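Removed: one protein chain of the complex. Kept in place: all other protein chains.
The chains carry the letters A and B, assigned in the order they are written, with residues numbered from 1 in each.
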Amino acid sequence: MIRRLGHVDRVGVEERAAQLGKRSIKTTAKQQGIRLAVSMLDLTTLEGADTAGKVRHLCAKAVCPAPTIPEIPSVAAVCVYPSLVGVAREALDGTGVRVASVATGFPAGQVSLEAKLRDTEDAVAAGAEEIDMVISREAFLAGEDTRVQHEIVAVKERCGDAHLKVILETAELGSYDHVRHASMLAMEAGGDFIKTSTGKAGAGATPGVCLVMLEAIRDYADRTGRVVGFKAAGGVSTSKAALHRLVLVKETLGDAWLTPDRLRIGASSVLNDLLMQYAKTETGRYGRAEDFSKE
Amino acid sequence: MSDRLAVRKTYKLWIGGAFVRSESGRYDHATGAGGRTVNIPRASRKDVRDAVAAARKAAGPWAGRTAYNRGQILYRAAEALESNRERFEAAEVEASVDVLLHYAGWTDKLAPVLGGINPVAAPFLSFSLPEPTGVVGIVAPDAPPLLGLVAEVAPALAAGDVVVAVLSEAEPLAGLDLAEVLGVADVPGGVVNLLSGRRDELASALGAHRDLNAIVDAAGDTELAAKLDGLASETIKRTRHAAAATSYADAVDDALERLAAVTELKTAWHPVGA
Partner (left out) sequence: MSIETRTSIVWDYAPAPESADHVRLRDRYGVFIDGEFMDPAEGRYVPTINPATEEPIAEVGWASASDVGRAVEAARVAQARWAGLPGLERGKYLFRIARLIQERARELAVAETLDGGKPLRESRDVDIPLAAAHFFHYAGWADKLEYGVNAREVAPLGVVGQIVPWNFPLLMAAWKLAPALACGNTAILKPAETTPLTALMLGEIIQEAELPPGVVSILPGDGSAGATLVRAPGIDKIAFTGSTAVGRDIQAALAGRQVGLTLELGGKSANIIFEDAALDQAIEGIVNGIFFNQGHVCCAGSRLLIQESVQEEVIGKLWARMGRLRVGDPLDKNTDVGAINSAEQLERIETLVAAGEDEGASRRSIACELPERGYWFAPTLFTEVSPAHRIAVEEIFGPVVSVLTFRTQAEAIEKTNNSRYGLAAGIWTDKGSKAFEVARALQAGVVWQNTYNHFDPTAAFGGYKESGFGREGGPAGLRPYLRVVR
């Protein structure tokens, strides 16, 4: 079956995304936006050097990002490798912060389907409530859409009650046409969320990529009535970038989407910038790194 | 007259936007202000190599800027040179500022003048676009040391190219001072690289470098010119030999020739008809 790509104009996309970056978010809107952004964070650590101790620190930060600012909410989830899901689960039990795990041979996904499914099962068994899988770019770039979808369906099956985020790894797909196409494939295959990137290869959730995926989500929802969530991961490292993503969501999908059920930001260092910017709105002072604990 | 001791200037090469000594550590003498002897770097083949590498790295981004933006930068270079005029000979620096201004105005005019739509006898839209050739090597003349150099650098930059220039061996100081002026003028690192030293040694190293696209020789030395032509043939470099510009008019009357010498022309076709 020969693939039919949709038409997405890159220059137009990037103009619109940049224009929305000019929205001026001040005072109360900024504070509310920052609190919203924090509530949508999937606080992430995906390093070879991760250990139980590191994950426990991260979970503490996730539950209470800023002890000195009580109105800052908990984040939405903590995202780790499958081997550390158990540690996270224990640390987050009863807090309302969810445990997300990457799976399917993250980040490159260059393992057999069996290995991907086993990886998923292990994570779910260890207590993951959310699974972030990677699509097979190897299959996608070879034009094998059916195989790409087949894998997603199989992983979704292994998720059980856990919800599934499908990572497209947009920087590897080639063009915005391909990003839109992959978004549709993932949604049609049953993903609960579509996610931009692994954060491990190339550009992440650029404004243009986010806009294209949000438009795909909107069109899919209009067509089928099913709501699929969006996760921006990779490259969202400042408060300004986070708020820009919120603006993109607000002006493409509407305010009803500004909720952790439908929107997540996968990041780590952005949290402290969000806290510093929040503190500035209160005190009027530009902050410094030492104002908040790193973990 | 105060007893205050002046802080003396150290002359350096300008490569990749940084002021560096020669990797060889060698130096030569030149005559500075007040007849005092000063030390200047004697660049080596490895410095040439480094300069070409820096130029190549800067070439894509420089060509990728809008013509308007390149014009703005050249205009700012003119501003910077004008406000640093006391370092140079008066008439020469005025002419050099004017040359920079003239070429600042060329950046967004090259396309309509050198390019255009080709009315082909078939249902196609065919157009030809001038594009920068890439990394241009320049051998500067001895006189006039500032204007002669600017007259070669400005058109190359206006055309979207980046340059590696071998300064006059006899009169290198104006070129080294120009580096400092350009360094404050928003010219991105690597777009202009200036080397002082032994002209024949450096020009040969430059001319033999396989990653150079063109060589512009204003040295006026027939033996060197022939040598450079021979070296250029190895990788089919574009070459231009020209007399040193000794006035503003010299530097701009043949503007189109100067620009075309460091410009490629790309012709594209697209069907018209659904």
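Note that a contact is a pair of C-beta atoms (placed from the backbone, for glycine too) under 8 Å apart; a residue touches a chain by one contact, two chains touch by 3 or more.
This is a predicted model, so every value here is computed, not measured.
Undergrad: Tell me which of A:A125, A:L141 or A:A256 is the one touching the absent chain.
TA: Touches the omitted chain: A:A256.
Undergrad: Which is it among A:S39, A:T120 or A:S183 that touches the chain not included here?
TA: If we include the chain that is not displayed, A:S39 is the one touching it.
Undergrad: Which residues does subunit A use to touch the chain missing from this display?
TA: Its contact residues with the unshown chain are 6-9, 11-13, 15-16, 22-30, 32-33, 35-36, 39, 63-64, 70, 72-74, 76, 96-97, 215, 246, 250-251, 255-256, 258-261.
Undergrad: Write the list of subunit B residues that the hidden chain touches.
TA: 67-68, 71-72, 75, 98, 101-102, 104-109, 111-113, 125, 252, 255-256, 270-274
What we mean here is this: only the chains that are shown with their structure count from here on.
Undergrad: Averaged over CA atoms, how far is the centre of subunit A from the centre of subunit B? Could you give it in whole Å?
TA: 48
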